[in-house]
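In this view, the complex is presented without one of its protein chains, the others remaining in place.
All chains are identified by letter, namely A, B and C, in their written order; residue positions are counted from 1 within each chain.
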Amino acid sequence: MRVRVQAEPFDFGAECGAFASGRADAGAVVSFAGIVRDDGGLARMELEHYPGMTERALQRIASEATRRWPLRDCLVIHRFGTMLPGETIMMVATAAPHRADAFAAAEFLMDYLKSRAPFWKKEFGADGAAWVAAKDADEKALGRWSED
Amino acid sequence: MRVRVQAEPFDFGAECGAFASGRADAGAVVSFAGIVRDDGGLARMELEHYPGMTERALQRIASEATRRWPLRDCLVIHRFGTMLPGETIMMVATAAPHRADAFAAAEFLMDYLKSRAPFWKKEFGADGAAWVAAKDADEKALGRWSED
Amino acid sequence: MIDVLYFAWVRERIGLSKEQVESSAATVADLVEELKAREERYAAAFADLAAVRVALDQELAEFDAPLAGVREVAFFPPMTGG
Partner (left out) sequence: MIDVLYFAWVRERIGLSKEQVESSAATVADLVEELKAREERYAAAFADLAAVRVALDQELAEFDAPLAGVREVAFFPPMTGG
């Protein structure tokens, strides 16, 4: 289980390759990449975070995923700072014996990371800058992981 | 939308990297890799397929995924022939504006491919060879995609 | 003449991956009965039809599907790709 928080770009393909490489202990590897989307006129995105808390929150989310599903490994990389359209913001990867677990754990990581890890996106475009608003759908997505 | 059926190994990391590269039209890329799992004593796996029908079936499944979700792209690669533990058997990748669609489409591709694309696995171990039996769970997994 | 293909353990039991069959069977089920009547190895391959799938001209089909116009019939176990 590894968590990385960094300003530098990372190579999504190389990370996927290394993560899946020779993994005869798992049968299923799922990865997700979040990419800066250009919905029209986006010049750049700035990602602010809360150093210290970010790492703790991501570690906790990854530990929780490992507790809930029989994961052989799990990886979270999240960038902060300035990013251009098409750049990779973050990724998660999970490895499990069976695909349903690998998929569920990756979706769980994404849902929690979206609403519980201290990152904030600001978009800069032709019309100025604006903080991205949290989506109700993201908060609601957490409901499906309730263990009650 | 691309479908490849081949005996040769492929580089999962390189495929993921190329698939996600500069994709400012999507915000979410999901990929899945199926790997030969060594549950103890597996020497090799042989994957038989039905040339001609395989490509048609995968094309149809990929087209159906593209019809159901707003995908910007989708990729399916499946090998046949002999594979060793740790080798990558197949992969799918999906790109969509939002993560829920990319995840759902990737799981749909996997569920259909498992039970509807003409591949058969035979495992060779110390105790001899045996065809892998289809799992009820895989057939049942299709039920969740019913549009009725 | 119809091309009949066999895959995986169906192929192994029959000992053949492909053959041409002269048949006037109306449906897949009729064709299976004709094949079973031929030799023990066919009877063994088709003993449990719940474990066998069929494709007509490379499309999955049911055992009661008509064979009229079909050029290629394939028999195989449930698929296990992915």
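Keep this in mind: a contact is a pair of C-beta atoms (placed from the backbone, for glycine too) under 8 Å apart; a residue touches a chain by one contact, two chains touch by 3 or more.
Since this is a predicted model, take the numbers as computed values, not measurements.
Shown chains touched by the hidden chain across the complete assembly: A. Touching the chain that is not shown, out of A:23, A:78 or A:99: A:78 (per the contact rule at the top). In the full complex, chain A touches the hidden chain at residues 34, 47-50, 52-53, 56-57, 78, 89-90, 110, 113-122, 131-134, 139.
By definition in this document, only the chains that are shown with their structure count from here on.
The chain with its Cα centroid farthest from the Cα centroid of chain C is A. With centres defined as mean CA coordinates, chain C is found 26 Å away from chain B. Spacing of chain A relative to chain B, judged by their CA centroids, is 23 angstrom.
Residues of chain C found to touch two or more other chains are 82. In chain B, 34, 110 are the positions where the chain touches two or more neighbouring chains simultaneously.
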